[in-house]
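The complex appears here without one of its protein chains, the remainder shown in place.
Every chain is named by a letter (A and B) in the order it is written, and numbering of its residues begins at 1.
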């Protein structure tokens, strides 16, 4: 079993009906067979003979100088191969997507409880555990920073002494129109402060990987990742290796949601494989370790002032954001920047003063999580919109419609919205839905001790990387020597279904059925660099590249067939499943025959695509621009939550949920709906029950019995409607669907609870305890709606 | 101290040398190479490791392998017969009851236990009985639809 082969996926489509793949159809996912039979091999499923188990000694303290590591007893444990520390690392020992501020193994001090101190290699799991327990860290405790506002104060303990800005990772400021001065011109102003919590990704497959060093010096790492090409560079730099000697192989991750955007096990595994004497190494974090060391959605503190004219025209927005990024940048600066860009929601607001800080603390690491900063600010702006509607005596849908951006309008950061924009269609569809039209009837039929409310929220989500970092993909399609079509995916499919969609795209262009298609999952040695699986970009960017590659290959196939048939040109030829047909005569040549007339170099077509960027110069600092502002492509959505609150227990239950989304044209309705349903479920967990308890940097809720994510019994009936506005730059008119659905649930639920009780709960999640407390202290509430 | 035990998995008898502190999940994955059964938490709080034990859904992470001696164990690898998908698996494929797929083997095995006990369940009943299996991707809607469809499919066969 030591000879792992990283096979193409081509054996398992025969169970599907054979007909050419086509766009717009609910083609069953082409990864489903392997997954329902348990045959799919995830990173966590790699073992092999003579395996070495690698594990990490974690700091366990939030902030302390590391004076020494005593592993003298640990190395004596029978079955221990090596104990490694920072001294064994010859590279930079630093990793990070933007700022390289995170050590692979701590060399100076621990900055959060999950910091890695030592790496242990053992023959078996028992010895590994025993040795890890025996390692003693000599720590000199330091005062910590556990709150972002506190971190910015003078005299706060410093997380990184060498950071010129103290605990400030990034400050962003954007002023449009007359900024804050515009408040004077408003007839109505609402004001509120919102606090949203850290959220755990809670993918079912915790961080896992497998690595080996080949005799030729090549380091192979199989891992659960969203970013194989970036990982290669990170591993090489941190360990001081030539990146061409590092190969990252990325099977389907068992969920990721942003939590595997960046290095988790990769560098540690690489280091282990360099010291395992050629034996394969496996690392698989346990659930507690995943909680403690993995990244989280940033906890945020958000101060909002929103002003409007008497007729409801939005006029002014003042926002201050504090994002707790934990001890490392990870993607904290980028998350803050997206939050700033989306702080005003999908509305026209001519005057805005937006300020935000991403702050280093000794809490768990803040990082990428589906929604990426947009989720937090959407929760805030959509609640102040409802507060404003209430104050103006306006219908909340009408207020949103009145201010909704249309194509050509400017967003609150002054960016001209040039992409397709279905926001109005989303809101209008929602307002015509029975759940909205009959909301009053539904609310008035609440049973005893129950109160009902209906809340809505709108949202937009920028996709891609922004104006500076190139958002590109390189697609590769091959006519194999046995006449199949093989698609080399450069972007990871962590469950969202893009691998399957890629086959659907290539199959539809090349007229092939699923049985003719093969798939190669991302692998830095076999597929081409195509960026991360993130930012709602996967099918947009890679799909565009793939269309180019598939069209090129199609032309080559048709031309060669035309030559063989002595046809007047390729226009007389058509690709049909398995063959090419000469239309005038009906003669056919099977692809496995035709391919013999190809030279090897012709069988492969590649195409590069780079996503368009905003042309506007909106006058933000180069640093903010580098962090991704502004975007040019946005998805839109509007949603509704019908909520019943139990007056006695405080429990809020979402009875029905409606999501109307504009993600451009839908290529596969089944996969589209999965993405919407899943985003809503995560958003509802965020809204109602997912509460990461962190006490002085230490997480108390390190498992699923205390960190409460929704079960099948907790998710309500969901209606999801696609408003399919064609996006001219998208593959077949598509925009990204990965994130938009996550943003609406929290504000929609909060608005519904406020509608039900007349009390607003400003801190999420809206647990029964919080609602009950707010309800019990009604009257003492400072800023009720 | 290692001891030899015999486990009956998917109808085959495996003689395997284990330590008493090894869970059924560890033995299935690490010793027998049956990696279809997944580890999501190792603390009985996610359902990814669900297998059938004498027909009932059990969490293999909270069961010592020694305690599984003499029981009929069925894992995801044993569900389909002769390469044909089980009707439950077919329904999950066709209705899209999965995304990343890591919870899927556990969910499919739980679905099997549910439908064996109650061949024509209501949607409410399926939700309640599926509440021991976490899925972070799908929001469960298509998971439940898949189980309901499988119920119809299996009922139709009888």
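Some points to look at:
Heads up, the rule we're going with is that a residue touches a chain if its C-beta (ideal position, glycine included) is under 8 Å from a C-beta of that chain, and two chains touch if they have at least 3 such contacts.
One rule holds in what follows: contacts and distances are computed from a predicted model.
Between the listed names "Protoheme IX farnesyltransferase", "Phosphate transport system permease protein PstA", "Xanthine dehydrogenase family protein subunit M" or "Thioredoxin", the UniProt record for the complex's undisplayed chain reads "Xanthine dehydrogenase family protein subunit M". For the chain that does not appear, the touching partners among the shown chains are A, B.
Note on the undisplayed chain: of the listed residues A:39, A:129 or A:410, the one touching it is A:129.
Interface note: of A:65, A:576 or A:700, the residue touching the hidden chain in the full complex is A:700.
Checked against the full complex, the one of B:20, B:119 or B:155 touching the unshown chain is B:20. Subunit A meets the missing chain through residues 60, 125-126, 128-129, 449, 647-651, 688-689, 693, 695, 700-702, 704-706, 708-711, 713-714, 767-770, 772-773, 776. Within the complete assembly, residues 1, 19-23, 42-45, 47, 50, 56-59, 61-64, 66-67, 110, 128-132 of subunit B touch the chain that is not shown.
Criterion: only the chains that are shown with their structure count from here on.
Against subunit B, the residues of subunit A that register as touching in their complex are 15, 26, 28-29, 31-42, 44-45, 47, 126, 201-206, 252-257, 284, 286-287, 494-497, 670-671, 673-674, 677-682, 703-705, 709-713, 715, 718. Interface of subunit B with subunit A (complex): residues 19, 29-30, 33-43, 45-46, 48, 75-77, 79-80, 85, 89-90, 92-96, 98-105, 108, 126-128, 130-144.
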